[in-house]
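The complex appears here minus one protein chain, its other protein chains still in place.
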Amino acid sequence: MKKLLNTPEGLVDDALRGFAAAHPDLVTVHFEPRHIVRADAPVRGKVGLVSGGGSGHEPLHGGFVGRGMLDAACPGAIFTSPTPDQILAATRAVDGGAGVLQIVKNYTGDVLNFEMAAELAGAEGIEVAAVITDDDVAVQDSLYTAGRRGVGVTVLVEKICGAAAEGGRALDEVAAIGRRVNGQGRSMGLALTPCVVPQAGRPTFELADDEMEIGIGIHGEPGRRRAKLGTAAEIAELLATPILDDLPFRAGDEVLAFVNGMGGTPLIELYVIYHELARICAGRGLRIVRNLIGPYITALEMAGCSITLLRLDDELIRLWDAPVETAALRWGS
Amino acid sequence: MKKLLNTPEGLVDDALRGFAAAHPDLVTVHFEPRHIVRADAPVRGKVGLVSGGGSGHEPLHGGFVGRGMLDAACPGAIFTSPTPDQILAATRAVDGGAGVLQIVKNYTGDVLNFEMAAELAGAEGIEVAAVITDDDVAVQDSLYTAGRRGVGVTVLVEKICGAAAEGGRALDEVAAIGRRVNGQGRSMGLALTPCVVPQAGRPTFELADDEMEIGIGIHGEPGRRRAKLGTAAEIAELLATPILDDLPFRAGDEVLAFVNGMGGTPLIELYVIYHELARICAGRGLRIVRNLIGPYITALEMAGCSITLLRLDDELIRLWDAPVETAALRWGS
Amino acid sequence: MPISRAAVLDWITASAGAIAAERAALDRLDAAVGDGEHGTNLDRGFQAVLGKLPDLADQDIGAILKGVGLTLVATVGGASGPLYGTLFLRMGAATAGKAELALDDWTAALAAGVEGVVARGKAAPGEKTMVDALAPALAALRAAAEGSGLEVALRRSAAAAREGMLATVPLVARKGRASYLGERGAGHQDPGATSAHLLLATAAATLAREEGRAV
Partner (left out) sequence: MPISRAAVLDWITASAGAIAAERAALDRLDAAVGDGEHGTNLDRGFQAVLGKLPDLADQDIGAILKGVGLTLVATVGGASGPLYGTLFLRMGAATAGKAELALDDWTAALAAGVEGVVARGKAAPGEKTMVDALAPALAALRAAAEGSGLEVALRRSAAAAREGMLATVPLVARKGRASYLGERGAGHQDPGATSAHLLLATAAATLAREEGRAV
């Protein structure tokens, strides 16, 4: 295991200390229990947005705390959902009287912990709603699974709901927008290498030098199947086709295309995939009107990528373009 | 070799096609010869900023083309300096009548190719000046080497000179500011893994599972020495000490701290290093008043990081804070 | 002979030890079908429980079990945190105020706990989760309660948990992270069922001992 860290046990807290030191203008970081809160929280009259999940997916979620995006993030241990007390503390810290929206990736652990926190916050009189993201088409039959995983679309939900909340929309409206984004977005990912959970110290799976793992999530878990390493064109096809067919996306759709790096893949390769994706979308008559390319929802140092497509409409474009000021996404003012 | 690409030979052009497709609002990409030009170039009356170097360091330099930073970037083959015809074409494209500043990392190849291009541009009547960055303290004795390498400071020079040029400063002033930044900045880097140049297909060096390579550049070349893998605290110390001693930085200095990822190292680890760096700086009485954390000048998928410290003054802070709108750095408006 | 407060404390302490000893093995099972940290998660939780035990030691059994549940909820995370947390919280509620437990009390407590796990996680038996160890253990306890003593009943319960755990191997998971694997998950033992068996085997080894052995 080769990582820049002091001890596996201390990794998350050390990184949070660094995050706190780097961005005092944007956030306040609490350690007992762990939660990252927007520096000017609670914003009176604004719906508060709380997300969270296991650590190891940075910049998700802490990197998205700030004006126009999240009000708080709750980092769990590596790849482990945060606990209800963290989420409850964050909920209290960001409640500006207009209620709190939880943005939760659909994993049993995340859902259960956020649910328990919502029950506790509800008992304290805080109105809580939740958007569960479940955009991963690699998990196909939701009757026989815990449902689709929440992956790339989570970033887009956080940005777009963040803009809606900043714009003064009510809790149920922001939640409805979040569900619309989730409903119109689809993702799929692939790994070239596994990652090493620091406390375990071993790769989460083994891959031969000429193999890739298709249909992975963001936790180093094995994917749906393994295949011989393909070209970028083949890989883009492999990821895009199930995405396109699932919604389905149709000729004439305006979409946001998000090519995400899993943590160990450099930008140059992501742009190669974007080139292939743009070609595939053009071939289907889709118009990519917005894009996002980079490592935004990662799995430690895993090499690989995921593709997310989101069908847009005028309102979603406006909300996407709205100003955002966080450690990992910044534009407008 | 596990990479997302079609062919090693086609990697750079495929990535450039993706870059062109993704950012038509920011840049125009030319292929014969390769150069990336700001969409609204030439800007009349503004000093044009041209940089470039081998590919494989993304987002450097193409990701920094746009308002408030570079006017053009010339991407060479992987880790290979661009050729004079590329640089000449870029120089012509961005000359707005106020002259062109070359920002060149100090490598023999880059220097020679930019020099030849400057001679050719000069013969065409374009006024050209150059700032050579050479901030890498790992290369200590400049009498017996090609001089220090240009690494992390290059990003800072590009941002700060970009703001100065955008602010209407003359060629010699922008060049002087660039040299000041280079003179007040120092860097050092370290690798946990080598990288694989796609056309070679083999790692650039071999490292045992418990070893790190200290004093590396950004081209996968071996470093100054090899040591047993240390903790993040030890690593930060190892990189920061020669930097601090070299300028030297002094108690009371206001600095920009830049923790750069080499391409394969995830953000969570960079924040751990930032935490340690902040501690070390505080111990020496330095005040970190600005920071940058992320993979901005990379060596393909190499795991590792570099640290850059830049001594600031009011003017440099103002120029750093000025709006920038590029694919990889965006703030203000 | 009923279950004493000391025996309950014994059980918790021994469970923490067993989880610590099996941590890497549980992580390995979880790596095959999930994200490789079930053992690390539980170990973090039970180490925190050990830290809390001195404060709980002089309370009644219900308060002890509730304290364990709250600690697990606040420190484990993942799917198993809320589930094991709920198990202990419900067992605590069912034994509130008691200084000792007869076999029937223990059976009722486990029943309440398992019901809580199912209510939270919505897993039916056969979906390759901890429920596949917990539910048979409860059934065996109920069957044994009619006629046999505490020790035998606890042993049968642990044996049933073991059978349930082993029976998860060929199953395709329908709940939790392992369900994402589909057919590829068959052939691996469920980590949660394994940790559940560990807790119940430790119960059989500790709860029926003489009072005052160790804390």
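As written, the chains take the letters A, B and C, and residue 1 is the first residue of each chain.
We adopt the following convention: a contact is a pair of C-beta atoms (placed from the backbone, for glycine too) under 8 Å apart; a residue touches a chain by one contact, two chains touch by 3 or more.
Please read these numbers as outputs of a predicted model, since none were measured by experiment.
Touched by the hidden chain within the whole complex are the displayed chains B. In the complete complex, the hidden chain is touched by one of B:10, B:222 or B:323, namely B:222.
From the set B:2, B:30, B:149 or B:330, the residue in touch with the chain omitted from the display is B:149, counting the whole complex. Contact with the omitted chain, checked across B:170, B:200 or B:289, is made by B:200.
Within the full complex, the residue among B:33, B:96, B:167 or B:183 touching the omitted chain is B:33.
Although one chain is not drawn, the whole complex shows that of B:76, B:178 or B:266 it is B:76 that touches it. Residues 33, 54, 76-85, 107-109, 112-113, 115-116, 138-139, 144-146, 149, 197, 199-200, 202, 204-205, 217, 219-222, 224-225 of chain B touch the missing chain (whole complex, contact as defined above).
Keep in mind that, in the parts below, only the chains that are shown with their structure count from here on.
Taking the mean of the C-alpha atoms as each chain's centre, chain A and chain B sit 29 Å apart. Separation between the centroids of chain A and chain C, computed from CA atoms only, is 32 Å.
For the pair chain B and chain C, the distance between C-alpha centroids works out to 55 Å.
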